[in-house]
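Presented below is the structure to which this report refers.
A single protein chain has been removed from this complex, and every other one stays in its place.
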Amino acid sequence: MTDMIALAGVHYSYPDTETEVLRGIDLTVDAGQVVGVVGASGVGKTTLAKVISGFIPHSEGGELSGGVEVDGIQVPTSTLADVVSRVGLVTQNPFNQISGAKFTVREEIAFGLENLGVPRDEMIERVADVVELLGIEELVDRSPYALSGGQQQLVAIASMMVMAPRVLVMDEPTSQLDPSGSRLVFDIMESLASKGTAVIVFEHKLELLRETAEVLHVLADGVIAATGTPREVLSDARTDEWGVGATRFTRAARRAVEQGLLPKKTELPVSLPDAVEVFRR
Amino acid sequence: MSTLYLDRPSPLNRLNPITKLVGVVSIIILVFALPYWWAPLAILILVVVPAALLARVGGRLLVVSGVLLVPLMIVIIVAQGFFNPRGETILFSLGSFNFSLEGLLFALAVGGRTVVLVTATMVLLFTTHPGKLLNALSKNGMPPKIAYVISSTLQIIPSFRTRADSILLAQRSRGLKTGGNPFRRFAVLIPLLSPLILGVFVDVDERSTAMEARAFGSTAKRTALEVLPDPLVEHIARWAVIIVALVALALSFIGALPQVSWPL
Partner (left out) sequence: MTDIDKPVDPNRTRNNIFIIAGTVVVVATYLYLIIAQPAAVGDGVASGGTPALITLAGYLLGAILIAFGAINRLPTTTVVLVPVAIAINIVVGQITSALGLPLYLDSIGTILVAVVAGPAAGAVTGGLSNVIWGLTLSPLALPFAIVAIVIGFVAGWAARIGVFRSYWAPPIAGIVTGIIAALASSPISAFIFGGATGGGTGAIVAAFQAFGNSLLASTTLQGLLSDPLDKLITFTVVMFILLALPTRFKQRFPFVRQYNVLPGMKKKATPAA
């Protein structure tokens, strides 16, 4: 399986600062994989997302060292246009992602394709596909500015997806969404991965990460503090120390083990299905 | 979205925006080219008002343009009536000031041109969705970055206005008066400015990188999702109308238009 994202020994500090935010990051994401990254707020998840998607160093500057390779190109030395054509970035604030260039959602989604000069027939088809996938048919004729935060986030995701990037970087894409919206986005990530896209998602929603991500990294103190399957990582006793927290299932099971109600060697559950399985035994 | 556009079903709404634009330009050329003081009035009555009625925006036009134009016409009639240097035929006097016919006609001519300019443009704006207008212009050579700036501004103005209104409301509830001398009224503006202006600087990077991610800086030849109907009939009408206007201009320039001197 090819590495679509490969970070090797990445260090980074913002312009005119001395403290490094990233102090030696190694991580890889294969094509068709969904990789999650968790960590406390402000630890540098957004910074890492910007490094992978090229906006560091091209837009922000600062001191970046180490290997950042995405879809076969070296990000720091390629042009931003080159990087951007391969990597889609979805950020937390949908209002900043709505271009403002168009008055309807349908045209807003197509905006990127219009700029690339994609033929009209192809545009119509790709937009329709993405709209169907995200279930936003009833929004297409409305103004992007007349939508709720969650609806705007879905439109922002649609606008990114329609560009068909081979690598998708999602920085808290469900921050404005309710549980069913969040689930939809995670399902879409899974479906995109199954078609070969490499997906890396920075999130707090532990249960959804458990179900969708193949590999989970913990970002703490500027380094990857732990790597493993979501269940391994999220049931680790150090999650509070890392600022990641734990699901109620994990906490309940941990207490049950302490009180002797469950055997010591139990693999702690993270999600509901896990818990059902653990407590049944 | 903050423009004057009204979404009414009318034949004018259905016309291609370029047709309407050419129409307005032709009207403006005509109104300045024809050297008769009654020309603007005639065009207003014969072209602009029927168009407004056809588009069912007559009432709106009256109100919106009236607010702008009535004070203007009053001022120009008074100014030119009393003070136009070519005034000879006195109509009446107020004290030592004489109101002349020449001045009045001049005011009607020049003021009339302004009225036609404003009303014709407004009929265009009432009947044309800005998105369609921008799409039509982009197709005909306007840089896409300009289209982006115009559409983005139009769409964010309402939220800026809301933010400004809430700041003003908060001030008023703290007892700050908005009447009084100019300095006090100016002081009302000050706390307004910094939160609004901060909006310019915040998130510049995030917004610009989001635009880059949508290939905004692309140098490829852009395509368009939405296609505006542009029937041959309208093509022909456009050419006909602009030719008429330009011919009138040419004739006026060489002095070949008939001299109609009424009432002078």
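Just so it is clear, A and B label the chains in written order, and each chain counts residues from 1 on its own.
Going forward, contacts are C-beta pairs under 8 Å (C-beta built on N, C-alpha and C of every residue); 3 or more make two chains touch, one makes a residue touch a chain.
Remember, predicted model here, so these are calculated numbers, not experimental data.
Among B:6, B:53 or B:188, the one in contact with the hidden chain is B:188. If you put the missing chain back, the residues of chain B touching it would be 2-4, 28-29, 31-37, 39, 68, 71-76, 78-80, 82-86, 102, 105-107, 109-111, 113-114, 117-118, 121-122, 125, 130, 142-143, 145-146, 148-150, 152-154, 156-157, 160-161, 164, 168, 178, 182, 185-186, 188-189, 192-194, 196-201, 204-205, 207-209, 211-212, 216-217, 219, 249, 252-253, 264.
The working rule: only the chains that are shown with their structure count from here on.
Chain A makes touch with chain B in their complex at residues 55, 59-60, 80-81, 84-85, 88-89, 91, 93, 96-97, 99-104, 106-107, 110-120, 123-124, 127, 143-145, 159-160, 163.
Residues 1, 129-131, 144, 147-148, 151-152, 155-156, 158-159, 203, 205-218, 220-227 of chain B are the ones touching chain A in the complex.
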